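With one protein chain held back, the other chains of the complex are shown just where they sit.
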């Protein structure tokens, strides 16, 4: 029903190009793991290797402790929800969902009964006689999910499963996916380039870039205390303030900022602060700043400001809508020091 | 207006040219006289009836159908398998293989037939309808391959991947997923192949012995003298082919 | 050291296995016979049967015999004339169907244009002989109209007409296919930028449709130069073509080696035509 996954130093090379440059990742049984990153970061390659569609150039993949390298997709305890769903257009929904069971030799009545259950699980009870072409995008996505889950895989792989849906539907499906995962208990590995989706759904988020893992962990930790500048920037807007270590603190144009550090004296560092942590009021003062851009976004106002103290370092902030901040205004901003992350420059 | 007239005039002229021989052929197959030449002496079904009662022609017709269906079935199978291999994207030397498989398309049937004749002679293989079928498979496999390869696209590849992921063996992937998905193309390839084989003369002429196909029988009919039966059998062949083409057309239309 | 198990390797082997039957068939029944012909063309036909003489005598005979060279020349001339004529006739028709005609009529017009394609090839040639005969249908009409009669039967003209008929149908299909692929907006854009109808054709349509036309023309060339039936039925023995010469070798004197040599020469002509086309279009090998 569920199984842990061990990925150890997996590399994948296409000619001269490194698609995966040594990825090590452990996913626990029953975990909802989301691989997130820009296109070409290697996340889909990693999913292909997990699913049994391509071989790693080096390294090991174990599911439930069993070595998977060289085992074809058909014989793995995994199934996949494909990006384009890959429903069989010439089969009814019921036959689509029952296909995996048919391949496992299950009798017709039993597999159809099971397929009916699965369609019910994804909210398509009674639609089994339809053809995939008669469905909307969201419904197809559900059928693909039902089809993949019908064979009770230990691990379900989802390749941008919500990518083709419009925003509202995508948000709704996120919650549903999560709920279904809790019910079936299988390990889910989900690939997306949408960081909001990733954070909303994941037990463990894995940020990938250029064939490497930049950061991984619970979404909140990764968001709030990113392990790399890339991870910091990818998961949402971030202000970066350069600094140098002096006396165990990072010294910046705004003075000493952030947590204490063990880094050697003189090391170059960057301090990261989310825009929502810049606000008028208590905290480490950034002094007077000039608003150079302001965009009303409904729940808040997104502004870009230039601090008088550091006119070369534009900062972005989210201000309450009530606060008047038009272009050209001078306001004072402070930083919630508790939320600062200190990263060593590489 | 001028443009319309020019277009309509040109079309009329060319369609006239295209239909002229067929029309004349059909008309004089109803000739009530011994010769299929003007003047038209009156309408008679005599020659059509004679064709249907000619045991040699009817045997040749049966042979033609047999060769056409058997060779097309093999050609479609070979073409389909190869097309699937090439479409997968993991075939080493796919370009070269594609070129090799389509090469017979540009070689004249006479040369293919002669080569096979010489080879069968050297092998001590006697000629029969089977050897004709072998020749027809050679000329039809590239055609079936090209049609199937064009029909297998990303959608088919994705569905195959999904089926494999769900535990399907390769045979079942092909039988349950790929083949039904490109069924219209398979049928089109099959029917096209049937019409090609059905109408092929020179290979059938060179590679057959006692049992001959219809075009070869028509050829010997043609050499034995002027005869409206030739017209009648020509019209009948036309009808059979037209039905096959209509079949292709309808299956293609259904896919749209 | 066994290589580690590999999914991609398995996929490759599977793909090869799938391609193998067709490849094997092509090898055994196409490539090998071609090789047999090449070898045979170096043999000699003698009273005792075939002799493995390993000589170029057959080719020498071809080059030294004015009659054989004449046959090759006839074939070449007929083929070139037919190819040019067929393209010239088919192009406007394909254009009218693809561009001028309302879309709903296109399929029907195209289907009609190729209907006679499906009469028996042998019978179609014979039908032309009925049309073109001195007291045939065509002259009957011309006589009724008081026009001078034509003497076309049993001549090169008859062969060319028979061929042109067949290949006009074939080329209408292929040229239509390449014309209909051109996005109509290209022509609109050119017109928008001030090009007249002729300029649009010259600078937009012609170059873009050319590859399709060339492929069709090459196919015409290859099929035409290798065809035995049409010149045999319509030529009236007045214009021996290369395939007829080939058939004479095997039909009348069982000279398979000479027939093989002539076939090789035939294929050389086709290959040459292909290379010319490929070079002209700068197309890669197929």
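Brief remarks on what is shown
When the chains are written out, they are named A, B and C in that same order, and each has its own residue count from 1.
The rule is simple: a residue touches a chain if its C-beta (ideal position, glycine included) is under 8 Å from a C-beta of that chain, and two chains touch if they have at least 3 such contacts.
We adopt the following convention: contacts and distances are computed from a predicted model.
UniProt records the chain missing from this view under the protein name "ABC transporter substrate-binding protein", selected from "Sarcosine oxidase subunit delta", "Phosphoribosylformylglycinamidine synthase subunit PurQ", "ABC transporter substrate-binding protein" or "Alpha-glucoside transport system permease protein". The undisplayed chain touches these shown chains across the complete complex, B, C. Annotation: of B:146, B:179 or B:242, B:179 touches the absent chain (contact as defined above). Residue in contact with the omitted chain (choice from C:49, C:103, C:146 or C:194): C:49. Between the chain not shown and the residues C:29, C:43, C:68 or C:91, the one that touches is C:68. Among C:82, C:240 or C:266, the one in contact with the hidden chain is C:240. Mapped onto chain C, the footprint of the missing chain covers residues 47, 49, 65-68, 70-71, 74, 126, 129-130, 133-136, 151, 153-155, 233, 236-238, 240, 244-245, 248, 250-254. Residues 33-35, 37, 55-56, 66, 69-70, 73, 117, 121, 124, 126-130, 179-180, 183, 187, 190, 209-211, 220, 222-227 of chain B touch the missing chain (whole complex, contact as defined above).
Here is the rule we use: only the chains that are shown with their structure count from here on.
Viewed as a network of touching protein chains, the structure reduces to a complete graph with every chain in contact with every other. Averaging C-alpha coordinates per chain and comparing to chain A, the farthest chain turns out to be C. Measuring from the averaged C-alpha position of chain A to that of chain B gives a distance of 55 Å.
With centres taken as mean Cα positions, chain C sits 59 Å from chain A. A straight line joining the Cα centres of chain B and chain C is 16 Å long. In chain B, there is no position where the chain touches two or more neighbouring chains simultaneously. The set of chain A residues that touch two or more partner chains comprises 52-53, 72-73. Chain contact summary for the complex, chain B toward chain A: residues 155, 158-159, 161-169, 172, 176-177, 180-181, 183. Listed in rising order, the residues of chain C touching chain A in the complex are 4-10. Within the complex formed with chain C, the residues of chain B that make contact are 3, 7, 10-11, 14-15, 17-22, 24-25, 28, 36-39, 77-79, 81-82, 84-86, 88, 90-92, 97, 99-104, 106-112, 114-119, 121-122, 134-135, 137-138, 141, 145, 170, 195, 199-202, 214-215, 218-219, 222, 230-231, 233-234, 237-238, 241-242, 244-245, 249.
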